[in-house]
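In what follows, a structure is listed as structure tokens, so that the remarks can point back to it.
All protein chains but one are shown in place.
The chains carry the letters A, B and C, assigned in the order they are written, with residues numbered from 1 in each.
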Amino acid sequence: MASLRTLLARPWIWSFFGALLVWLATIAFTGGYGGGGMITAALSLAVFTVIVGVGQMFVITLGPGNVDLSLPANIGLASAVAMKVMDGNDAMIAVGLLAALACGMAIGAVNYLLIWALRIPPIIATLSASFVIQSVDISYGRGLQIKPPPGFADFTNWQVFGIPVLAILTVLFTIGAGIVLQRMIYGRSVLAIGQNIRAAWLAGVSVGRTRFLTYMLSGALGGLDGALLAGYFRGANVDIGNEYLLASIAVVVIGGTSVAGGKANVPGVWGAALFLVLLLTMLNTFGVSVGVRLVLTGLIIVGVITAAGGQKALR
Amino acid sequence: TSGKKIAFSNNYAGNSWRQAMLDSYGIVTKKAVADKVVGAADVFTTADKEVPTQAAQVQNLILQGYDAIVINAASPDALNGAIKQACDAGIVVVSFDGIVTEPCAYRVVVDFKDMGKQEVEQMAKFQPKGGNLLEIRGLAGTSIDDAIHAGILEGVAAHPEFKIVGSVTGDWDQTTAQKAVATILPSLPDVVGVVDQGGDGYGAAQAFAAAGKPRPTIIMGNRQDELQWWKEQKEKDGYQTWSASIAPGVSTLAFWVAQQVLDGRTDVPHDLLVPYLAFTQDDFEAALPKIPKGGVASHEYTQEDAVAAIKANIK
Amino acid sequence: MPEASADIIRPDGAEKHFGAVSMDIIRLDGAEKHFGAVRALAGVDFSVRAGECVGLVGHNGAGKSTLMHMVAGTLTPDGGQIAVRGGVEASYSVPRAQQLGIRCVFQELSLCPNLSVAENTRINHASLHGFGWRRKAADLIAAKLDEIFPGHSISASDIVGDLSITSRQMVEVARAFTVTQEPLELVILDEPTSSLDAQTAGQLLAFVRRFIAAGKSCILISHVLGEVLGNADRIVVMRDGKVVAAGQADQFDRDRLVTAMGGAEAREKAAAEIASGKPGPGPLRVRARPPRQQDGNELVARAGEIIGLAGLAGHGQTDLLLAIFAAASRAKTGIEVTAPVALVAGDRQSDGIFPQWSIAENIGIRSLARLRNGLLISPQREAELAELWQRKIGIRTPDMNNNIFSLSGGNQQKALFARALGSDAKIVLMDDPMRGVDIGTKLEVYDLVREEARHGRTFLWYTTETEELDNCDHIYVFKNGRIVANLRRDELTEEKIIQSSFGDAA
Partner (left out) sequence: MLRSLLPALSLALVLIAIAWLNPRAISYFGFSLMLNLAIPIALATIAQMFVIAGNELDLSIGTFVGFVGCVTATWLKDAPLLGVVILLGSIGVYALLGALIHLRNLPSIVVTLGMSFVWQGLAILILPKPGGKAPDWLLALMAFKPPFIPFPIIAALLIAAVVHFGLMRTSYGVILRGSGGNSAALKRAGWSLLRTKIALFALTGLFGVLSGMALIGITTSADANIGNGYTLLSIAGVILGGGEFVGGRVSPIGAVIGALTLALAASPLLTFMHIPPDWQVAANGAILIIVLAARVLISRRER
């Protein structure tokens, strides 16, 4: 009983609650048909949101105004870089992944350079950067769909007993991210900066380095995600990351991370990502029209967050 | 018309169809400028498929003093204000693909409704027994999506052996389409065919494979990867389907129409119907090698084609 | 405390005394308040009469501020009764308190930093509206500032966020005393002098005396017992959520107050004895010259020294501390720092506290590298560090894993001390760090500072309380961002400091 209460007090539980509810509603509609397949599909698709969501979470935790709007463009460019480097050749998979990571990190570094050297607010800096990246991508990839090597494509879709291996790896990754956040100096620094950047500086936190690393991390995860997406969706293209602009922010905030900064929530990212995919599944399964689907999506998001409620203000 | 300047207003460049459109346009107009048929033919692209941005772009082209504007519009109606201003300034406006409804402009129209209807007609050839269909729709709230959808509904009405059991929104984006199909598949009964709006076929095929569902007949959209996949399936077990889409090169037809109007032709009808580009089981393999890897099938028009098309449309 | 019980409020409530106590402006009977497991108020009886100044003292976390929140209507008691001028109030609230002429200057500053001084005045005076309200508000607050703090340099159009913490406190006080349509009967001052220097604090207290003489009432909370003893008509002593003593001010003296509060007894003489056994000067730790310094004066601190920074508030002391802090991580011309630095912030809300974190996490942040076990921070070591310092400087809380905001103001400040002293820093910068710290704790912290200095730590200590300078080996007096006097401990007198602070030495 008491443990149930502490569980309910955790902000992330609500996103899992929402996911479960939506899933139950769907299988109630189909009479139990396809329930397992839905979870498999949800896990495979949620992975991509979770990876960028974690990067976005670290950035948002840096405090108000911090957000990485360059993720979609980053994903698009990295997907093209990865596919071009791999060039359909299984032997080049690792090199391609590294290239995507390097590309993402370079983008993160440029973002922070704009923020730090030119004192541009992060939201505008990353938005401007994303325009430039998009152009680079267009002229580099020419808008063409570049195919992944078969080995890589199969890997992104590899399942063991209906559980995507990529999802298992991502779970391990998020556990690692949780540990970094709570138990490593870097993570604590991020949390401190998010609560009060001046106090953090005065408490000896290396503010500049932490912010730099955070934007790099977000960039790197965007790059990795781009490569994986190109594998799963069988080809890189400029638009491949578009939906992750809103989705990466949505999973972070629905998952219980504070937009005011200084408070992050790793499991919530998973819960929210599954919730969003299963919500799409449910509405697609119900077969409602687009308009109704959008309205319901919105109302359900508002409903879940209202049920969860915010935290009480301190003093 | 050697002194006339023609501008091309485009609102997006990030996919292979748009890239092919720009390529075709570039090839034809460069030659036209070199041959002194027109004075200048400049291309202006905005980023985001946004209506207000393109409206502002058109207004700025007016200020630039162009004689004609060729436009692929983000919205058929919402740009009318800006188009009217252009016409009032004496500028010839020719729209294609994304057409505008403002009466003073010219429209190079593809009969999308017929294309949708044809999809079902063709499906009936490959699946004479009929069965369940999955429909993938395009970007909600746009006129092309609406027209193709209407055509498909008409086709299904004419072929009662077919039933649409699921409908998802693919936003004309392979990633979104594949994701949407993946979420709905687990709960769908067996599907014999997929009708879509072009370009989503490959993503749909991947989603069916990932879910381990039998491969249905998927109507294709003239992209290289779609035709390539079709070829592989055909070689494997004689798979049959049909492919249709508007040719990106229609931009060049619009260019020539603008040139003809500038040349003083007064008999050009404001609505020019041109056929869409379709491939059948017999001719698609011949076309395949000519399409760049990751690109889309196209066709460039000549001045004579334009004259002929105008003639064909004069009633 | 039988001697002091003469005036203790009897717990039998207002109803019986109806006529007799009609002089009471406000009266609380059996007020109780719980915050989770913490019993902040355990049945307190408290009253204020017209024309008196009540001094309220008690250790950090005694419940003073909580009690004042009840009087101001910003917190509702869990139990007990509130009566105003004899009439029991069923639903007491902020608007009701305002109607009755009760105002409060809260311990945590309650100004909007994004608004101007005049606009902040408007926030507390609902009647300031309509045509020309800006002019009216500006005139009112400017007049009040002139009246209370003659010679202040605050303009009504200044944005509060740009003001120093001292000026902000002045604005807040002046705002509370400003009169518009509503009557003004009682002003609560919760540690109003904590960020003021001796000069402005004196101005304020003089004004309070004039205010009382005009028949109004006031509640004065302060940890500087002299202020309370010198200005209050009646003193109420709180301890652990209860009133433990109350009586006319002349019945108390400093020692009796300290004893009643339950603090450290008579340990003040400690300062002198330490000074003797001091080793010679150690290696150089800090050498700094303020940017605006034109002559050869510079600040020099060696290992084991306690250096005082004195002068009127806002004359460059904090700036120099911040510059030294910055120079520790990034070379800066004119400043030399040779060892790790930690800082104890005085403006704890904006410079010190991490509001989302527990007390333990707030203490540990400066020492993360040492709390590691391999790559990971060890929760056990973090807890040990927190507990060590909880014992050492007596942070009052049942659990160091509680949120930092569950602490009273003074205890929050102690946590900031623990953060700096528990770190590996050889140099500790203190930016008027005793704001809101109770007298008992102060004495403990003085001891701690001297002990740490004996072990080789260097302290640079900016303070607005002249008494504290007694703990320093060397004092630099600041004026207009420059060092204008450089006094050894044995040269130190109050007059010298005042003289240099106001003189034309620079």
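Throughout what follows, a residue touches a chain if its C-beta (ideal position, glycine included) is under 8 Å from a C-beta of that chain, and two chains touch if they have at least 3 such contacts.
The model shown is predicted, which means the values in this text are computed figures rather than measured ones.
Looking at the complex as a whole, the chain kept out of the display touches A, B, C. In the complete complex, the hidden chain is touched by one of C:Phe106, C:Phe207 or C:Tyr462, namely C:Phe106. Residues touching the missing chain, restricted to subunit B, are 10, 13, 22, 42-53, 55-57, 59-65, 74-82, 84-85, 101, 139-143, 145-146 (touch as defined at the top). Where subunit C meets the chain that is not shown, the touching residues are 72-74, 93-95, 98, 104, 106, 108, 110-115, 119-120, 122-124, 126, 128-130, 133-134, 161. Within the entire complex, the positions of subunit A that touch the omitted partner chain are 64-65, 69, 114, 118-121, 123-125, 127-132, 134-136, 138-139, 246, 249-250, 253-254, 258-260, 289-302, 305-306, 309-313, 315.
FYI, only the chains that are shown with their structure count from here on.
Centre to centre, using the average C-alpha position, subunit A and subunit C are separated by 45 Å. The centroid of the Cα atoms in subunit A and the matching centroid in subunit B are 32 Å apart.
Work out the mean CA point of subunit B and of subunit C, and you get 72 Å between them. Residue numbers of subunit A whose C-beta contacts span two or more other chains: none are found. For subunit C, residues touching at least two other chains: there are none. Against subunit C, in their complex, subunit A makes its touches with residues 179, 183-185, 188, 191-192, 195-196, 198-200, 202-206, 258, 262-263, 314-315. Subunit A contributes residues 26, 29-30, 33-38, 40-42, 44-45, 76, 131, 134, 137-138, 142-147, 157, 229, 233-235, 237-240, 242-243, 277, 280-281, 284-285, 287, 290-291, 293-294 to its touches with subunit B in the complex. By the touch criterion given at the top, residues 13-16, 18-19, 47, 137, 140-141, 166-169, 173-176, 178-180, 182-188, 202-203, 206, 210-211, 223-225, 292-295 of subunit B touch subunit A in their complex.
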